Structures are given as structure tokens and as C-alpha cells.
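Comments concern the structure below.
Note that this complex is displayed minus one protein chain, with the remaining chains in position.
Coming up: chain A.
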Amino acid sequence: MINQLRADAFRLTRLTGFYLTLLLVIGYSALITKTKSVGGIMADANENVLHHLAHSNWSIIDGIRGLTMSASVLMYVLMGLFVIIIGYEFSQQTYKNTLISGISRFQFILAKYVMLLLTILVNITIYFLTVIVTSLVLNRKLGTSWGHLLQTASITTVTVAFFISIVFSIAILILMLTSSVIISSIFIVIFPLAISMFHVDANWNWLTYVDFFGASNKVAMGTLSPSQFGPYILTCGIILVICIGFSLLAIQEKEL
């Protein structure tokens, strides 16, 4: 599996698409920080926070919060990584080389998920680092202590990256079931919108735990304490195990 991760890392760093994704992430982050325009898919955004962000001079911690609320849009940028890391294997049929190299199906699926998680983590880290750097360039105040700022930025980075990776793990399962990069990409586009719409319109409260961007917003606002975090982690864990498990079953039964 380590060999596969090394091969994927090598491939990523040779593709323009990877660097283009990084540039888009940096550009998007810098733009929001400079213009103080918060945007994204939000089902139950805190009106007070939105009002505050819209009408106050942003401190760096405001920037972190604003960027977290805008993170759902990143899904559409990071979707390119999904296509590069696993989509290409199926659209260009290179999975044949990969699987013949002796890697097990389980290792193949797991390696792809881990690679996605790592690259998303790198991108989200850069996303939040860009806020801090841009804010410092614009001479903005910290708004809190450096310790608290870095802690908030770290927690939101890990939370957002993990939540996006869960959506991508469902997309991996869809890819295994349909062999279609297009269908799995459409799922990535639709998922956050659908969850937000059902959450609001159908008033299905249980969707709270799969409304990942709503959860990361709450983390950034400090309205979701670590003790309330359990159900979200459990839901994500269950989804991840189910997706990896069924993806494995699907690929084992698949005529490749």
C-alpha cells in the first residue's frame, strides 16, 4: 500500500491539474479574505455571525470563520483531485497495471482513500494558511491570541478535510458500483446541496449529522463543543466503514 501511495504521490506532482487546484484554493482563500465576502452552502447559518462578518472589519479569527463558512465551495475545486487520484485509474484503465502489481483490492481502495485524505488535508491547510498570510499582509488584527487562532485553524482544517474525505469516500463507492467518473462527480456536486435542501425543506433533523459543512461552521463559530462532537465522528466513522467495505465488495465482484 505504501508503494501505491508513493506512486500516486509521484503521479500527482507530475500533473498540472494538481498545481492548478492548489492555485485555485489559494486564490479563492485570498479573494474571500480580501473582499470579506462569505459564500457557500449553508442550511442553518448563524444569522448573527453572518451579520457580524458582513459588517465588521475582519480580524484574522473572523477570516478563519468566514473561510470555514465558505469551505463547501472547495468541494467543487477539490473534485479535480478525486478525478486525478482514482477517476483516471478507471477512465484510462490503468487499474489493470495497479492490480496486477500484486496489491490487494482492499489495499487499493484504502490507498486511494488515504491519498485523497492527505491531498485534501494539504489543500485545506494551504486554504487556512492563505487566510492568515493574506490578513497579515492587509495588516488585520489577530482578534484573539495566536494560540487560540492556531488551535481554531488546526481544528477546522482537520474537520473540513475529514468531512470532505467522507463525501469522497461515498463517491468512491459510487465509482466502484457504476464505473462512471461522471456519475460519481455529479454526486460530489449534488451532495452538499441536497443535504442542505432536505435539511431545511423536509426538516429531517437526523440529517444534522451528515450536514458536514454545517458541522464545520459550528466548529469554527465555537458553537459545537468537543463533547458534542461524538455523534458526528460516529456518523462519519460508520459512513467510512460502510463505503470502504462496500467498495471492496464491489471491486472484488467486478469484471475489470
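Note that in this section a contact is a pair of C-beta atoms (placed from the backbone, for glycine too) under 8 Å apart; a residue touches a chain by one contact, two chains touch by 3 or more; residues count from 1.
Convention: contacts and distances are computed from a predicted model.
When the listed names "FeoA domain protein", "Spore coat protein JC", "Putative bacitracin ABC transporter, ATP-binding protein BcrA" or "SigE family RNA polymerase sigma factor" are checked against UniProt, the chain not shown comes out as "Putative bacitracin ABC transporter, ATP-binding protein BcrA".
Considering the whole complex, the residue from A:S37, A:N97, A:S154 or A:Q228 that touches the absent chain is A:N97.
Even with one chain removed from view, chain A keeps its contact list with that chain: residues 3-4, 6-7, 10-11, 14-16, 88, 92-104, 252-256.
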